[in-house]
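The block that comes next holds subunit A.
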Amino acid sequence: MNDPVAMSRPKKGAAGLTGSWRTFRPVVDREACNACGLCAMYCPDGCINEDHEIDLDYCKGCGICAQECPKKAIKMEREER
Partner candidate 1 sequence: MFEIRIHSRGGQGGVTAARLLAMAAFLDKKHATAAPFYGAERRGAPVTSFVRIDSEPIKIYSQIRSPNLIVVLDASIMDTVDVLQGIQKAGTVLINSPHPVDLPGVKVLTIDLTGIALAVDLVVSGSPILNTPVLGALARMGVISRESAEAAIRDMFSDERNVKAAEAAYKELVL
Partner candidate 2 sequence: MLTVATGNKAVAAAVKAAKPAVVAAYPITPQTEIVEQIAEYVTAGEMDARYIPVESEHSAMTACIGASITGVRSFTATSSHGLLYMHEMLHWAAGARLPIVMANVNRALGPGWNVWAEHTDAFSQRDTGWIQLFVSTVQEAYDTTLMAFRIAENTGILLPVMVNLDGFVLSHIMQSLETVEIGDYIPPMVLPHRIDTGNPAGYGTLTGPGDHFKFRWEIEKAMRNSPAVIADAEEEFAMRFGRKYGPVDEYLCDDADVLIVSMGTLGKEAEVAVDNLRKEGIKAGSLRIRWFRPFPELDISDRDLVVLDRGYSFGFGGVLTDSIKSRYRDSSLFSVVAGLGGQEVTYDDIAEFVRNRRMGEEYWFGVDA
């Protein structure tokens, strides 16, 4: 540690794997999806990429994607751990 003060450096997963916070996981129904992108737009944590793949390491399972999906193509399913 050479910094004279606490300087935090950017790091993916700075707060650990927040995917473990989930009770429900989003599951995308590719058939129903029309790739409008609203799920990615509204994801608070930016966990959904352009191909509408969800990064489950970090997805907290808030369910906004499912709620905002106009095609109801995302279902929140109970985590089985």
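One rule holds in what follows: a contact is a pair of C-beta atoms (placed from the backbone, for glycine too) under 8 Å apart; a residue touches a chain by one contact, two chains touch by 3 or more; residues count from 1.
Regarding candidate selection, all candidates are chains of the complex that A comes from, given by their letters.
Predicted model, so just to flag it, every value in this text is computed and none were measured.
Between subunit A and the candidates 1 or 2, touch in this complex occurs only with 2. Remark: subunit A residues 1, 3-10 touch candidate 2 in the complex.
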